[in-house]
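This is the structure I have questions about; it appears just below.
In this view, the complex is presented without one of its protein chains, the others remaining in place.
What follows is chain A.
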Amino acid sequence: MSANLSTTNILTVRNLYGRIEGQQVIEDVSFDVPNTGVTALLGRNGVGKTSTIKSILGLIDRSGEVTLDGRRVDRLPTHKVVQLGVGYVPEDREVFGKLTVAENLKLAERSIHPNRALVEELFPDLVHRQAQLAGTLSGGQQQMVSLARALLNQNRLLLVDEPTKGLSPKIVGEVAQALLAAAKTVPILLVEQNLQVIRQLADRVVILSGGRVVFTGEATELLDDPERIQRYLGVHSGSEHSGTEQTDATVPA
């Protein structure tokens, strides 16, 4: 499960720069995502985690080198990158509110044999809500639709951006379980602010600060080091070791 033990990488990012409306939002970002497990992309708010994900997908202007399973994808438009087997779960869900749940899922199907059984197993609630407009779902249900859209397809990599943001603790647990199940079959690059979820899911971490990578390593190297957590993420996690664990500790804004 360690980054050092992984022999191949599903995603390689080298010297990636991202711009939004001409403004540099990430610079010279380099890291690898091994072909198994969950790699967490961490950092304080505004350091460029979401921008890094969007740059990998080509959703914002980018330059640099992005390699997916040995193939350069940084010159490809977004839909081509996704068609190569990249599932994307965006920040704030971004379901199509005026489409039904069934239509949201149908739109996401890229193959003639989508993995509906997995989706129905992980999110049984959605089965009963097929005809409901996605805009009328709760935040947690919308997140399930968003995750389901990515899990319907056979992907080589999932890019999951803050899947537990704004959700109740119960739903956070369900989302984490779904990601844990998904991680058994597909590597995940996960942006997450909830330390408990990171602890539960992440094998490796990549930490951004000021638009650059400042730390990469095994998740335990970070999570067992309160000083490092405080320095990079701004969280006082000493209580996690004192017996009064802050199970829902999050990186502050």
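As a working rule, contacts are C-beta pairs under 8 Å (C-beta built on N, C-alpha and C of every residue); 3 or more make two chains touch, one makes a residue touch a chain; residues count from 1.
We adopt the following convention: contacts and distances are computed from a predicted model.
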Choices "Aspartyl/glutamyl-tRNA(Asn/Gln) amidotransferase subunit C", "Branched-chain amino acid ABC transporter permease", "Amidohydrolase-related domain-containing protein" or "YeeE/YedE family protein" - which one is the UniProt name of the chain not shown: "Branched-chain amino acid ABC transporter permease"
Chain not shown: contacting residue from A:Lys106, A:Arg156, A:Arg199 or A:Arg228: A:Lys106
Residue among A:Pro77, A:Pro169, A:Gly210 or A:Gly234 that touches the chain left out of view: A:Pro77
Among A:Pro90, A:Gly140, A:Pro187 or A:Gly211, the residue in touch with the chain that has been omitted: A:Pro90
Residues from chain A at the interface with the omitted partner, ascending: 57, 59, 77-79, 82-83, 88, 90, 94, 96-99, 103, 106-108, 110, 149, 153
